[in-house]
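Every protein chain except one is present and positioned as in the full complex.
Here is chain A:
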Amino acid sequence: MSDPGASGAGLERAAASAVGDLSHVDDSSQKQGKPRSLWSDAWGELRRKPTFIISLVIIFIVVVMAAFPSLFTSVDPRAANLDNYLKTPSADAWFGYDVQGYDVYARAIYGARASLLVGLFSTLLTVLIGSVVGIFASYAKSWVDSLLSRFGDIFAGVPFVLGAIVILTTFNSPTENPSAVRIITQVVLSIAVLSWPVSMRIMRSATLVAKQQDYVKAARGLGASPLRIVFRHLLPNTVAPVLVYATIALGAFIGAEATLAFLGIGLRPPVVSWGVMISESRDYFQAAPHMLLFPAGFVTITVLAFVILGDAVRDALDPKSR
């Protein structure tokens, strides 16, 4: 009995080394001896992906735009000249002028900062709060888990716009004109407070599934600490659905910023943001579509870049898809 099995093992070994020789073709490009992990492999994968590079370049440009808008335009976004009322795009003003005679191009450049801040920070906060609470809930005793889940349901149950109106009007009376920092913080916080239960639910259910897996049992059997299990075993396997949600949410949050600006409770002039620009264009859409199209195009391209980035990262983190 043991002989055929042993020779079988020998055969398998031989076959394995043969397969190993074949696979050397693609292994040889990698530096041997360098330790590789999921993250370094993912990075190697991403570097060679055109969609990743393109989206990264777009995001880089938008970030530079947000940080140093004066690099892109010398026009003051708050210089109104009513002579230029609703002028269409020309060589002078590439994107034309809006109803106040502002240069739309300059405002779209300067608007990147507020829109990006709101979008990025709301997403970060939402995902961070949601993930931490979600992982905690899936690990906690069942009554703590129920309590946290129901607590999240309260926030998830409030319609977003209604909730944001209540929060923002409570902190700012309608006559008040809050500073840019203050209103951006408030908008970010109200979006995060109303949206975290979604990412919490995604994280909680993904963690509940992952922590039942045998490899988690094996790690516990090895004496792995809870932190190691969360960071080495659970997070890499649960991050994918949250990442997908985050990229979608980022677009939705930049849109939400526009919605709140449109309602007059979010960012408001003199703060310049893409949302504010879109909301200003609402009455002139037929007369001057360029007022809407350019800021909306900036929003679309930015959101698209983040979605593609998230998609590429998610694929790279799944060894099976390579």
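Basically, contacts are C-beta pairs under 8 Å (C-beta built on N, C-alpha and C of every residue); 3 or more make two chains touch, one makes a residue touch a chain; residues count from 1.
Methods note: contacts and distances are computed from a predicted model.
Colleague: Given the options "DsrE/DsrF/DrsH-like family protein", "Fe-S cluster assembly sulfur transfer protein SufU", "Dipeptide ABC transporter ATP-binding protein" or "ATP synthase gamma chain", say which is the protein name UniProt records for the missing chain.
Modeller: UniProt lists the chain that is not shown as "Dipeptide ABC transporter ATP-binding protein".
Colleague: Which of these, A:K49, A:R78 or A:R220, touches the one chain of the complex that we don't see?
Modeller: In the full complex, the listed residue that touches the missing chain is A:R220.
Colleague: Which of A:L38, A:L128 or A:V144 sits in contact with the chain that's absent?
Modeller: A:L38
Colleague: Any idea which of A:R113, A:K211 or A:H233 touches the chain not displayed?
Modeller: Once the missing chain is taken into account, the touching residue is A:H233.
Colleague: Touching the missing chain, which residues of chain A?
Modeller: Counting over the whole complex, chain A touches the hidden chain at residues 1-2, 4-6, 8-9, 12-13, 16-17, 19-20, 24, 27, 30, 35-38, 41, 142, 146, 213-215, 217-225, 228, 232-233, 236-237, 317-320.
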